[in-house]
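Apart from one protein chain that is not included, each protein chain of the complex appears where it belongs.
Chain naming follows the written order as A, B and C, and within any one chain the residues start at number 1.
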Amino acid sequence: MEALIHWLADLLAKWSWWPFAPAPSATVVVWLVYAAITAFVIAPLAMIVLTWLERKILARIQDRIGPNRAGPFGVFQALADAIKMLTKEDITPSGVDRIAYNIAPAMAAVAAIAVFAVLPVAPGIIGTDLNIGVFYIVAIGAYGILAVLMAGWSSNNKYALLGAFRAVAQLVSYEVPMVLALITVTLVAGSMSTADIVAGQGSGWYFIAIPLTFFIFFVSNMAEVNRSPFDLLEAESELVAGFHVEYSAFKYALIMIGEYVHMLAAASFSAVFFLGGWRGPFIDWAVQTSPLLAVVMGHVYFLIKVGFMIFVLIWIRGTLPRFRIDHLLDFSWKFLTPLALLNLLVVAFVLKLFQPGTSAGIDIPAGPLSGLYLGGWGQTLGLLLGSILVVLVASAVVKAFAHRSKDAGLRAIAAAE
Amino acid sequence: MEPFVFFIFSILTLGGALGVVTTKNLYYAALFLIMSFSGMAGYFVLLDAGFLAAVQIVVYVGAIAVLILFAIMLSRKVMTRNEPLLNRQWGLGLATAAIFFFVMLAVPLNVKWPLSNEVSSGNELVQLGLAFLGSYVIPFEVVSILLLVALIGAIILARDTSDVEVE
Amino acid sequence: MTIPLSWWLISATALFSIGLYGVLSNKNAIAILMGLELMLNAVNINLVAFGRHITPLEVTGQIFAIFVIAIAAAEAAVALAIIIAVYRQRTSINVEQLDSMRF
Partner (left out) sequence: MEKLLLLTPLIPIFPLLAFVIIIFGANKNNKLSAWLAIGGIGLSTLTSWLVIAGTIMGGHHVQAEGWRLPIPWMPTGEIVFNMGVGVDGFTAAMLFMVPLVCLLIFIYASEYMEGDPRYARFFAYVSLFAFGMLTLVIADNLLLLFMAWEVMGLCSYLLIGFWFEKTSAKRAGLKAFLTTRIGDVLLFAGMLILYSYTRTLTFHELFKPETLEMLSGTMMWGIPVSALISLLVFGGAVGKSAQFPLHVWLPDAMEGPTPVSALIHAATMVSAGVYLVARMLPLFAIVPDGALRWVAIIGAITAFFGATIGIAQNDIKRVLAYSTISQLGYMMIALGLGGFLAGVFHLLTHAFFKALLFLGSGSIIHAVEHGAHHVNDHHTDPQDMMNMGGLYGRMKRTAWAYFFGTAALIGIFPLAGFWSKDEILAEAWLQWQEAGFMSLPFWAWLAGTLGAFLTALYMGRQIGLVFFGKPRTEAAAHAQEPGNRMTIPLLVLAFFAATLGFINVPFIKGGWLHHFAGEVHAASHALHLEAIPFQVSVAVVSSIVALGGFFLGWAMYRNLKAGQQDPLEKMLGPVFTVLKNKYYVDELYTAIFIKPTVKLATLCAKFDYDWVINPIVNTVGRIGVVSAIISAKFDEIVIDGLGVLGTARFFKWTGKELRLTQSGQVSNYLLTIALSSLTLVGMYLFFIRM
C-alpha cells in the first residue's frame, strides 16, 4: 500500500504542472484520491450494509424474518433497492428553488462523510490528526444542519419546511449537550485530538471513568442522527417524510447516504471517545512488536465496537416509541443540558484534584490528590465516583420535580419509588 | 501550493461576499454569505489558526447563518414581493466603498511592517487557553456576560408578546 | 512558501469594502446585517494575519478575533431579534419604511 502511494506520488511529481511547488501538490492529489475512494466507495457501501442490517435486526426484534429473497439471508436486497433507487426518474418539482434544491443532498452527504477525516481507525491509521479534532467534528456538523434547512426551504412545500424547522430546532438543541459532553471528554483526555483521546484511554476506557458523559453523548448523538426515538423530523405519520419529502431517485439516495453515514460516524465516534477506539487485548504489545499486526488487530477491535454501537442504535429503534416535539426540546434544554453542565463541573473539579504539577510543559499548581500513586486508575476511580454523585443528585432533583408536578400520573410514579 | 489554495479561498471569500451584495434574492445572499464564511475559515487554516477556523464555522455557519436563514424564512412575505433590494443611494454607496478600497490599499502597499520570521511552537490551543484564563480573563468574563445578556435580550425581543398564555 | 502579509491585507480590505457597500446600499435590514458581518470578518482576517506575521509566537491576534466573533454573535442575535420584532409590527423589514424618527 505504501509503495503504491509512493509510486503515485512520484508519478504526479513528474507531471508537476503547477508552477509553485510540485511535490506537495502530488501529495495533495494522493490524498484527494483517497478521499474520493472513501466518499464514493465506503459511503454507499455503508448505506447498503446498514440498511440491510437494520431491516434484518428490526425484523428479528419484531419476530419476523426480514428480507430473505435476494441472495442468502437477503443480503442483496439492499443492493437491489439501491439499483432501483438510482434507476428511478429524477423528478424536480416545479416551483422549487433549483440551486439550493440540488446542492442540499450533496451537502448532507459531504457533511456526514467529512467527519471521517479525523477518525482513528487503527494505530497510525487516521485521515489527519488535527489538534482540534473534536472541535472539527462539531464544526462540520454545522453543514449538516444547513443542508437540512436548504432542502426544506427550497422544496417549496410546507411539510418540508415544517420538517426542516423541526429538524433544525432539534439539531441545534441537541448540539449543546453533545458539545458539553465532548468538552468533558476533552478535559479528561487533555487534548482535542482524536488520536490522543484514544491514546489516553490506556488506563481505562472513558466509558468506565465517565459513564454519565457517555450517556449524554450517546443520547444527544441519537438525536443528532435522527434515530428513533428522536426521529421526529421524518415522522411519517405527521409530516409525510419531513424535509426530504420532495426528493426522489439519486438525490434521495444521497440524503439517505448522508443519514446512514452520519449514523456510522456517530457509532464510530462513540467507540473512539468512550470505548477506547482501536484498543483491545494485546494491542499495546502489538504496537511495539509489529505495526502491521497492530493495524490489523486495531481494525478488528474497532469494527467490533462500531458494530456493537450500531446494533444498540437499531435495538433502541426497535424498542422505544417516538417523542413528542415539545417533550423532545424540553428533554434537551431542561434535562440533558443542565445535567451535562453539572457533569462538566464535577469532572473538572475531580480532574483538578488529580492534576499533575505540569501541563503541556507549563508549571501549574498540583492538585491535592496528585501524589497518591494510583496512576491513571486513581483518576478513573475519582471520575467514576463523581459520575455516580451527579447521577444521584440528578435523580433526586428529578424526583423532587416529579413530586411537585401537576401531572398526577408522574406524581404517582414518584411517590411509588 | 499555498498561493493556489489561497486563490481558491479568496475566490470563495470574495466571490461569496460579492454574491451577498449583488444578488437580488435574499435567500441566495444568505447562502453566499455561508460560502464566504467557509472561505474565511480556509484563510484561518492558512494562517495557522486552526482553532479559529473551527470557531468560524461553528459560530458563523452553524449559528449566525442559520439564524439569518431563519429570520429570512420567518419574514417570507417580503421575499415574494420581489422588489429591488438596493436603495436609492446605492450609487453613492458604491462610490464610497470603492474610494475606501483604494484609499486603504495605500496601507498594505506602502507600509513596511516589522515582520517576524519566527515559527510558532504549534501549541496554540494551550496558549489560547492560558491567555483566556490568564491575562485576558476579565475581557473573557465580560464577553461571557455580554453573550448572556444578548441571549436573554434576544429572547425577550423576539418573543411574540401578543398571545403569551399563562397556564 | 507562505503568503505575504500584503495579500491578506488587500483581501481583507476588499472584503471590508464589499461589506461596506452592502451596508450602504441595501434597504433590507437582513442584508445590511450580512454586510456588517462581512466587515467584521474582514477585521478578523486582519487581526489574525497581523498576529501571524508580526508576533507569531503569541496568539494575541487570535484572541482578539475570538472576542470579535463572540461580540458579532451577540450582535447578530439581538439584531435579528429586533428585525423579527419589527417585522411582526409592520410586516416589513425595509429600512426605508422605518422612518418614523424623522422630522
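Annotations
Assume a contact is a pair of C-beta atoms (placed from the backbone, for glycine too) under 8 Å apart; a residue touches a chain by one contact, two chains touch by 3 or more.
All of these numbers come straight from a predicted model, not from anything done at the bench.
When the whole complex is considered, the residue among B:F4, B:Y28, B:F100 or B:W113 that touches the unshown chain is B:F100. Touch with the chain omitted from the figure is made, among C:L5, C:L24, C:A42 or C:V59, by C:L24.
Seen from subunit C, the chain kept out of the figure touches residues 20, 23-27, 32, 95-96, 98-103.
Residue positions on subunit B in contact with the hidden chain: 87, 89, 92-93, 96, 99-100, 103-104, 106, 133-135, 137-138, in rising order.
Methods note: only the chains that are shown with their structure count from here on.
Separation between the centroids of subunit A and subunit C, computed from CA atoms only, is 33 Å. If you average the Cα atoms of subunit A and of subunit B, the two centres end up 27 Å apart. Across the assembly, subunit B contributes 1-3, 51, 55, 63, 70 as residues in contact with two or more other chains. For subunit C, residues that reach two or more other chains under the stated contact definition are 1.
Contact residues of subunit A toward subunit B in the complex are 18, 20-21, 24-25, 28, 97, 99-100, 130-132, 135-136, 138-143, 145-146, 149-150, 153, 161, 165, 168, 172, 175, 192, 359-362.
If you check the complex, the residues on subunit B that touch subunit A are 1-4, 27-28, 31, 34, 41, 50-51, 53-55, 57-58, 61-63, 65-66, 69-70, 73, 122-123, 125-126, 130. Those residues of subunit B that touch subunit C in the complex are listed here as 1-3, 6, 10, 13-14, 17-18, 20-21, 26, 29-30, 33, 36-37, 40, 43-44, 46-49, 51-52, 55-56, 59-60, 63-64, 67-68, 70-72, 74-75, 77-78, 85-90, 92-94, 96-98, 100-101, 104-105, 107-109, 113-116, 118-121, 124, 127-128, 131-132, 136, 139, 143, 146-147, 149-151, 153-155, 157-158, 160.
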